[in-house]
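For this view, one protein chain was removed and the others were kept in their places.
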Amino acid sequence: MSRIHVTTKINGDETEFLCDAEATLLDVLRDELGLTGTKEGCGTGDCGACSVTVDGRLVCSCLMLGAEAEGREIATIEGMAAGEVLHPLQKKFIEMAALQCGICTPGILVAAKSLLERNPDPSEEEVRYWLAGNLCRCTGYDKIIRAVLETAADMRRAS
Amino acid sequence: MALDDSKKVKNFKVVGTRPNRPDGIDKVTGRARFGADMVAPGMLTGRILRSPHAHARILRIDASKAEALPGVKAVVTRADFGDVPDHVADVMDNCMAGDKALYDGHAVAAIAASSAAVARKALKLIEVDYEVLPHVTDVDEAMKPGAPVLHEGRQQETVPSGMSGNVIARSEFGHGDIEAGLAKADRVVERTYRTGATHQGYIEPHACLATMSADGQGDLWVCTQGHYMVRNVCAAILGLEQGQLRVTASEIGGGFGGKTVVFLEPVALMLAKKSGRPVKMVMSRSEVLRATGPTASTSIDVKIGMTKEGRITAAFAELRYQGGAYPGSPVDMGAMSAFAPYDLENVKTVGWDVVTNRPKAAAYRAPGAPMAAYAVESAIDELAKGFGLDPLAVRLMNGADEGTKASYGPTYPAIGLKATLEAAHRHPHWTAPLGENQGRGVACGFWFNFGGDTCVSLNVTPDGTVTVSEGNPDIGGSRASMTMMAAEELGIPYDQVRTIIADTGSLGQNEVTDGSRVTFAVGLATIEAARAAKREMCRRAAMIWGIDEEAVEWEDGAARPAGPNAGKFPPMTIKEIAAVASNTGGPIAGHHEVTAEGAGVSFATHMVDVEVDPETGATKILRYTVFQDAGRAVHPSYVEGQFQGGAVQGIGWALNEEYIYGEDGILQNAGFLDYRIPVASDLPMIDTVILEIPNPGHPYGVRGVGETSIVPPLAAVANAVSAAAGVRMTRLPMSPPRVLAAMQAAKG
Partner (left out) sequence: MVKVVLWGSLAESAEGQREVAVEAATLRDLLDGLGETFPGLRAELERGVSVSIDGRVYNDSWFTPIRPDSEVVLLKRLKGG
């Protein structure tokens, strides 16, 4: 079985990889490219731990083939901080204890960033529905929702 | 609130504050390495073949076609393990079936291959001949005489003769005279309640990476709640010496009790041994749900008598828990904790441990207690409402206090139950107005909390900063609390201490991260290790000053002469003492090894408002408040997080979550789409009130907080839904069709 050659951009870097036809983007990120910050919680698009953006659109990377990344721009958790400067959401999640075990955190941060790019002033309900595809079993979501709302408020003040 | 409470304690400088967790940046940047994130050169992929039958005799396994497939490096079946010691026999059988497959998803063979694609293909080439046997998955069915029997000869002497072989044990607790008590009651409620089996639902599937050399040395990287347990169990199963097997705990993506046992690890080690290559195994979500530890499903009879003033005169519960395919359901814990919040003259519980053709139950946060509390708190609620009494006042009237003889035997020391009830009564939530189709529920809960084997090693570096090594995986921020307690004790800033989770080669035995024990027991050992280091530093300062050791004391991060008679010397800071350690006797450290005992019990009261849609039977959680005693909240944010997380897991248990088996004994909802855990849009904020009634068994008064928070919510939500729907809900989960059916039945 021949492998497929794919050229793409990941977190701003031109990236080439070879993948099997059936390999998901998640498999490629984790197993071919060593970008293990994106997590697999279910493999069926139900938990959101594998959330990335493709051309700015939030997707579950377990539901997309690696070959489909051809010519696209992928953003993962590894590209969220600028060097040692954390994104305001990352900083706020730490400050507000919006994580316990941390396995869902990368997916939630990617999803929350995507929300704030579309809607800088979301209501609590909008945050809850936007993140409804990201399962967290530790926190009961309370501190996550608060952290996203506070970050949005901070970012609005700063802009 | 907690922050204000902690400020009242003048002598704490670090404990009670909310610093950033030390592993925070790794966790928000994707750098933290969890179970599936590790690789090794030459690594193979391991996969497991699982039984498609609920109960079947395994007649023959032929792996020759799989072994012949290019890229397959090893095949393992039960025959590879040989005999194992008795204490791990059930664990072994659960990891790899012997004569019989006992549940849908039970492992029957495993392979290691050069890629996942080859592994998938190879699994299909393994031929297994099964003789399908009759099965049973329901607890009440399994207890009937005539039910298909899973095991012969496992029944304990505690079970009356003539019962099904699936009934493994009977236990009974309590005191007083139930019949006499019931005779004094103005009303008696007698009901049967049922709860579904739920899964811990951690988002990270089980994963490990094993290496095994021909000389008997092994290395294992694994996501687990207890890597020392993994070492000991795997060594016993594989016939290794414990000292030759080094286990390193990865970051852990949730456990809630479900990662206190092994599933993949002995198999991965055996595959690594046979292939001579590192083997990585990662479960799929479907495997997690089919084959790892859910909790017990239950059937519980409750009979409680109450006077019209609200005093409970007698309380009885009979609890039947199926714990899956092997003995050891958490029914004893349920029977012992069922009435623990109350001061009762006449109380009795009977517990039955039952096996069925389901995956072996693993611990799940306060194992056994939430279901018992659901049944008991529902009956108390029904009685209180029947008399038109305030349900909080009824609980306060009957509530346990210091000096109460607990339903499970001992007399309580200082406890916080009444404090949580009083806080609930005072809280604005209690008197907030409710709308149409809305209801409010309250319930109490109790958990024991544990200690156990614990080691901490604390080292002072040459520059005077401090490292703490402990042996319990950090499942929810415990490195932050250990760092805080070390900093508190040493009188140095939080950021001068770094805590790591050491591998099994670096410390002595450590009990699993369970029983809400870590902040209590590891905290205690950390404080004692810091005290040992302080004593040593005082001794060094005494040498330098040329005075008696006893004449030196430690305060605010420095050794000081104790009193004017000791001599006039300026304080020597930890940095100054560390800088000359090589000149005064060598590196400075403190360590503490202990079997921690004396964990304080913990109580909580939960309050919840719901709205039930009369058209669909769907329940919406409107408001939720947790009141719990934490003894001392070391890092209040993470204490709140434990309260909130436990409450929401309980909400899921109450409303949505349930293992659904078909007539064929096959699990029908082995995925997060159909096994639906609560999502953000299902919930409101979860408010928390931290009470601090110090535990006399801990230097700072800490009690475990992780488990108690899942005990009351099943009942609190059920009481609220029952109020909103106008009908008593006696079965969990209260899914929309069940609620709708109950409402329609009540209307006649």
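Should a chain be cited, it is by its letter among A and B, assigned in written order, with residues numbered from 1 in that chain.
To be clear about the criterion, contacts are C-beta pairs under 8 Å (C-beta built on N, C-alpha and C of every residue); 3 or more make two chains touch, one makes a residue touch a chain.
Just so we're clear, the structure is a prediction, and the values are computed from it rather than from any experiment.
*Asks:* In the intact complex, which of the presented chains make contact with the chain not displayed?
*Replies:* If we consider the entire complex, the absent chain touches B.
*Asks:* Which residue from B:Thr595, B:Thr616 or B:Gln668 sits in contact with the chain not drawn here?
*Replies:* Result: among the candidates, B:Thr595 touches the missing chain.
*Asks:* If the hidden chain were put back, which of B:Arg365, B:Arg560 or B:Arg703 would touch it?
*Replies:* In the complete complex, the chain left out is touched by residue B:Arg365.
*Asks:* Return the single residue from B:Gly82, B:Pro134, B:Gly243 or B:Gly409 that touches the missing chain.
*Replies:* Checking each option in B:Gly82, B:Pro134, B:Gly243 or B:Gly409, the one touching the absent chain turns out to be B:Gly409.
*Asks:* Out of B:Ser114, B:Thr158 or B:Thr584, which is the one that touches the chain we can't see?
*Replies:* B:Thr158
*Asks:* What does the interface between chain B and the hidden chain look like in terms of residue numbers?
*Replies:* Residues in contact with the chain left out: 156-158, 170-175, 200, 256-258, 260, 330, 332-333, 336, 348, 350, 362-367, 408-413, 448-453, 514-517, 595, 597-599, 697, 707.
Heads up, the rule we're going with is that only the chains that are shown with their structure count from here on.
*Asks:* Within their complex, state which residues of chain B touch chain A.
*Replies:* 18, 20-21, 23-25, 27-34, 36-37, 39, 116-117, 200-205, 251-256, 282, 284-285, 475-477, 635, 637-638, 640-641, 644-649, 671-673, 677-683, 685-686
*Asks:* In the complex of these two chains, what residues of chain A are touching chain B?
*Replies:* 20, 22, 27, 30, 34-44, 46-47, 49, 76-78, 80-81, 86, 90, 93-97, 99-106, 109, 125, 127-129, 131-146
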